[in-house]
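All protein chains of the complex are present and in place, except for one that has been dropped.
Chains: A, B, C, D and E, in written order; residue numbering restarts at 1 for each.
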Amino acid sequence: MEFKPLSGRLSPRFAAVKTFFRLPHVPIEENYDVGIFGIPSDLGVSYRPGARFAPTQVREFSSLGRGFHWSRGVNIFEKLKAADIGDCPVTPLSIDQTMKQIEDYVSQLLKLKKKFLAVGGDHSNTLPILRALKKHYGQPLAFIHFDAHLDTYPAAWGCEYHHGAFARHAVEEGLVDPTQMLQIGLRGPLAAPEDLDFAKKHKITAITVDDVRAGHLNDFVKKLPVFKSTPTYISYDIDCLDPAYAPGTGTPVPGGLTTYETQKILQNLKIPNLVGADLVEICPAYDPSNITALAGVDFMFEALSLMALN
Amino acid sequence: MEFKPLSGRLSPRFAAVKTFFRLPHVPIEENYDVGIFGIPSDLGVSYRPGARFAPTQVREFSSLGRGFHWSRGVNIFEKLKAADIGDCPVTPLSIDQTMKQIEDYVSQLLKLKKKFLAVGGDHSNTLPILRALKKHYGQPLAFIHFDAHLDTYPAAWGCEYHHGAFARHAVEEGLVDPTQMLQIGLRGPLAAPEDLDFAKKHKITAITVDDVRAGHLNDFVKKLPVFKSTPTYISYDIDCLDPAYAPGTGTPVPGGLTTYETQKILQNLKIPNLVGADLVEICPAYDPSNITALAGVDFMFEALSLMALN
Amino acid sequence: MEFKPLSGRLSPRFAAVKTFFRLPHVPIEENYDVGIFGIPSDLGVSYRPGARFAPTQVREFSSLGRGFHWSRGVNIFEKLKAADIGDCPVTPLSIDQTMKQIEDYVSQLLKLKKKFLAVGGDHSNTLPILRALKKHYGQPLAFIHFDAHLDTYPAAWGCEYHHGAFARHAVEEGLVDPTQMLQIGLRGPLAAPEDLDFAKKHKITAITVDDVRAGHLNDFVKKLPVFKSTPTYISYDIDCLDPAYAPGTGTPVPGGLTTYETQKILQNLKIPNLVGADLVEICPAYDPSNITALAGVDFMFEALSLMALN
Amino acid sequence: MEFKPLSGRLSPRFAAVKTFFRLPHVPIEENYDVGIFGIPSDLGVSYRPGARFAPTQVREFSSLGRGFHWSRGVNIFEKLKAADIGDCPVTPLSIDQTMKQIEDYVSQLLKLKKKFLAVGGDHSNTLPILRALKKHYGQPLAFIHFDAHLDTYPAAWGCEYHHGAFARHAVEEGLVDPTQMLQIGLRGPLAAPEDLDFAKKHKITAITVDDVRAGHLNDFVKKLPVFKSTPTYISYDIDCLDPAYAPGTGTPVPGGLTTYETQKILQNLKIPNLVGADLVEICPAYDPSNITALAGVDFMFEALSLMALN
Amino acid sequence: MEFKPLSGRLSPRFAAVKTFFRLPHVPIEENYDVGIFGIPSDLGVSYRPGARFAPTQVREFSSLGRGFHWSRGVNIFEKLKAADIGDCPVTPLSIDQTMKQIEDYVSQLLKLKKKFLAVGGDHSNTLPILRALKKHYGQPLAFIHFDAHLDTYPAAWGCEYHHGAFARHAVEEGLVDPTQMLQIGLRGPLAAPEDLDFAKKHKITAITVDDVRAGHLNDFVKKLPVFKSTPTYISYDIDCLDPAYAPGTGTPVPGGLTTYETQKILQNLKIPNLVGADLVEICPAYDPSNITALAGVDFMFEALSLMALN
Partner (left out) sequence: MEFKPLSGRLSPRFAAVKTFFRLPHVPIEENYDVGIFGIPSDLGVSYRPGARFAPTQVREFSSLGRGFHWSRGVNIFEKLKAADIGDCPVTPLSIDQTMKQIEDYVSQLLKLKKKFLAVGGDHSNTLPILRALKKHYGQPLAFIHFDAHLDTYPAAWGCEYHHGAFARHAVEEGLVDPTQMLQIGLRGPLAAPEDLDFAKKHKITAITVDDVRAGHLNDFVKKLPVFKSTPTYISYDIDCLDPAYAPGTGTPVPGGLTTYETQKILQNLKIPNLVGADLVEICPAYDPSNITALAGVDFMFEALSLMALN
């Protein structure tokens, strides 16, 4: 089997059943390197639901994707055998059951020695992914977290698990190594000064939009931390972007990054061992122009090119 | 305190903090007759979430409401002391907890001898309301159920409670009297012929769109069952309407009723003891023109006028 | 000069500068029979403004118009020399000045012996038109008024002139003959029972949606009043239609007419002396699908065919 | 292989790669009975393009489809082995090449003894389908054509083939038998009285909306012509529906059918030998609420149930 | 009474009657420090009306607001007792009457020794606010004016008062001190070179987008003028932002500021005596994603934090 996108010259990009990047849709056990899958679950949100529809929309707009990374000079789909492996099982009425299903699904993938790219869904989906990764690799992960929010908040309405608490659990459960953890895109009003205590206490590297823009972007990216061979994971919450660039999300925050800035950051990160990544919090119903999904596809392209370089 | 809508002549309808029908926003214990409240919860849906935003949108468009019912000749807000009593507490991450909160809230209202009009939220919210009503009145309710769907479906993904199963639970738990239960607006493809068994077995009166349109509407409404003094409840799922009339809903079904048809049905129902009603499944994100919310306000007006006549 | 629509076979309907029905855009003094003009003013509204953009949108969608009336068998633009004569002058900051400008503009048209079709704008624009007509013809007009609302309301916020009061002024000023006045499409909640007093007192024929639907439509239209040679005017408020058919309007009311019903009513009206007509209350910003403007163009086609038959 | 929709109880309807009715996506040679495919081509339009995106959107919303036809009592996917066979090859820059590709593709299907349901695309796509059918069956087809427009127009801008001329070519090339040809939903302004000559000359049965609504719908459907064993084809142009029901189309015409009316017509047609059908002119970009695609899925359900009964 | 926002942990942010920042809705005489109110009037616009709906939309999206200002380290609602005091009375049919009502309302507030934050409405609303302020403080105000436009234009269509002339009147009437007046965000085509004469003549400090971007933003903000103890007012016209950041406005101008830039400017302004502020020209109907209202809420947060620091 050839794991190549259906060519736009063979079949126009608006045609054909929609899969991620027009890649073959195959069973999980197939012989690919990187499995791309959806997690159509938004049960952890505190404001707007609807990210369950993101995998469908991202599949559609990833049709516009191509494979050659201009500035890196790498042709992703020559280097990587990538495939659409469908959607992870979820239970629309139970976040607990869904989190278990995600962990099992990712564990299965890891057992098959796959790398992966997941398309949520809300940010609560990242926690069970990290649990599976930790279990598989036997060590806390290096973790790069694009977000407007800290996501280190306490339980809400008596519920431990929600999209604003995943990062806290990831640290507290030892899934990620906070000294190798980077949060980028942070900004905006907080509930209280205590919000920052968690990051400080755990020595997480927290980069605000102000930090990114303190000087010229090209200078900023040179100072990004260098990652070692630790298995590394990237979680990209689309709300790291300004609402102008990503209106279709659940809890948008003005004053955010531009798509260009996250491109440059991703292109300058040295990640020798990227084992997985996710794209979360795209909420299609709030973006009639679909530019949010397009920005998400752009992240996927960068993440895949990072994997292609590994 | 006067329980009258803020006059459009005093303050334009686009002005002021938005409450249902521009009524005073008061605590639950106040001295009104009918309490209107929101249930901003959509945790029971199987397809599109978002009905949690319906109370806010319905409050906004109920500003256009007026009080005099032309064909009935009744001035609602002269007859009834109605008030906006805010939103019922809910837990965005737990349907179980939310169902408990709804039951408690409605029980509290009933203890205060109130009638009420609830604005969901999805249809799973109706079950705890019926539980509270049954407990309070000590007898199964007469029940009028506008819907495209039967909502008598079995558990889904291992979960008993969802928006397609509430009517089954209501019957099975003895909350409603199936021989005094009317389902109106039914239509569309079913999953299997067994879908109809429940209604048949329990002798529920099931009226399809075909039934409504078998002859002239004026003839149909004359044959509607007459309700007795049994405490009666109406649940109005906005998807009883055709998607042309109510595009903003979670699981729209073509071939539905017109707003006019449900007006005539409601105006011809004889319900001597209407104790409560709900409006559910308005999903604002899918209706940029907001006509769905307007149609919902129209139902609220009919329901209030039924209460005003009691 | 030939007063024919630019042919869709010569130039595609999406091409060319947009004029009403792709007719020539000419100065008011030109040698046409019927002048079509815009009144881009919405200063009389009580809820949503925006009808000032209706002339532009109606011009665009009237590109889809054709000239042969199937059931009447008349080719409008063979019978009538019609033209787009631009927009009536208005003053965006003063309803008083605007009303004066409209009256002057229509008076000028009438002096030139023109018939006309005006595209508002809100319904307050109709009053100065009727003033000009009364002055010109020296007698009260027969008047057909499609609307969800009575528009016979008193002053609001101390202001006599607004879109809900024009019909009252028209009667009180003797501009129209109430015994030859027809209101069609009325429905919905009223503010109070007194709302109906005006129509009763002046013996206006008020037809509700219930009246239209009491039997079969074909029977209803046979009973429509016959108009005599009195100069007759039609004012078509797009909110006579149900919000499903005309979501883009300022104060939509559920339970309204269908476009088909108003077509049949218009096709069965006998109006030997139609001297003018207007289309009002289209508010483009609330209808992303533009079906409201299309329904409006449909009315314009019927009105022109009535003039073509005169 | 089992040709059953992916169960909504197994995987929620918003999940998984989108195929028509959640059916398996298989190669054209597979062992199914009815192949459902897209024709993502809109090169024949005279106004709004964009129907090339309809197959993708219809796939998404057909997720809401179920299999049991209530009034017919038939479970489609029990009776028929149906499959999504992907999209027919098209050439976005050449209508001529595309028409050839469609004809070849359908011929291939017919050689494989398949029935089919095609999702356009614009109405020019129907002509090459009919050519392939005629060639395969060796006789003109009985033809049922739902549409607001006659589609018997002459060449436009010097081009023979466009979406308003396909029916003329179909008759002139002898692909369909005009005496067994039914046009339903016709209405609206025509360019000139000559527009009707073609239908008259060829004795096509042309049914306008007025005809459908001359009496009660139940009486109308009883008088529908009965089709014999001639191979029969249905082409359903979504603009047969009123713009309120189908705003997302290229050339909407007010005063159209309701979805319910086309349901009843389809349910009362006796078609012993339905060999194929198509759904055309859905233009997603003009319908943010997606009710047009839903109405289209409804037609597909009726067409499949007709095939299931054969 | 406690003037704290309803906690998102107590009641989810999508729940409850919508007030500014979920603050208590209280009468004007209550014991708060800063009153937030709406001015639902858009009678001064020259292009798109609709800003009358901004207070409702801003109330809804201010639910997403929180209270702790990260870079300033201040918790607004700990420092300030803020409240939603409803909407200022307006007259939808008369700009003159409305201007009088605004002036009276603000005068009343000032007599009560309140600071305030007003949410328009169009920019003509700012003039009567400044009149009340001048009268109350007995001296011209220092004035910071964010805008794409100069708003120093002459009368239009014979009307002195409109949204493009308020700044001229404010200077000419001596309401503001032009030597302590800052205009930021100016850009775009002008009608004529004379447009600039007013600012030059009165020595207003006019900062264009080019000025803001002449070097690095951090350098620019250091050179901002320092305000003294003069009572100071900020008027924030949302069209100071680029249309990408604020599409929902009446007269958008490309090439504008980013939300981030206005955040930094506001965070670097030294204003020891900020007595009031307004947010104007948000026009919800033109922004289906609601990012304009979100950007507006962001300004409100900065303005409140400036007041909290005073």
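Simple rule for what comes next: contacts are C-beta pairs under 8 Å (C-beta built on N, C-alpha and C of every residue); 3 or more make two chains touch, one makes a residue touch a chain.
Just so we're clear, the structure is a prediction, and the values are computed from it rather than from any experiment.
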item: Visible contact partners (per top-of-document touch definition) of the missing chain; value: A, C, D, E
item: Among A:111, A:216 or A:270, the residue in touch with the chain that has been omitted; value: A:216
item: Residue in contact with the excluded chain [from E:5, E:92, E:121 or E:248]; value: E:248
item: Candidates D:146, D:286 or D:301 - the one touching the absent chain; value: D:286
item: Residues of chain C (touch criterion as defined above) contacting the omitted chain; value: 11-12, 14-19, 25, 38, 40, 52-53, 55-56, 59-60, 84, 86-87, 89-90, 92, 288
item: Footprint left on chain D by the chain that the document does not show; value: 42-46, 48-50, 52-53, 91-95, 97, 156-159, 161-162, 285-286, 288
item: Chain A residues that touch the omitted chain in the full complex; value: 8-9, 12-14, 64-71, 73, 75, 216-218, 242, 244-245, 258-260, 263, 288-291, 294-295, 297-298, 301
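Quick note on the criterion: only the chains that are shown with their structure count from here on.
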item: Minimum number of chain-to-chain touching steps separating chain D from chain E; value: 2
item: Inter-centroid spacing, chain E versus chain A (mean Cα positions, whole Å); value: 37
item: Where chain C touches two or more other chains, by residue; value: 46, 48, 156-157, 216, 242, 244, 286, 288
item: Which chain pairs touch, all of them; value: A-B, A-D, A-E, B-C, B-D, B-E, C-D, C-E
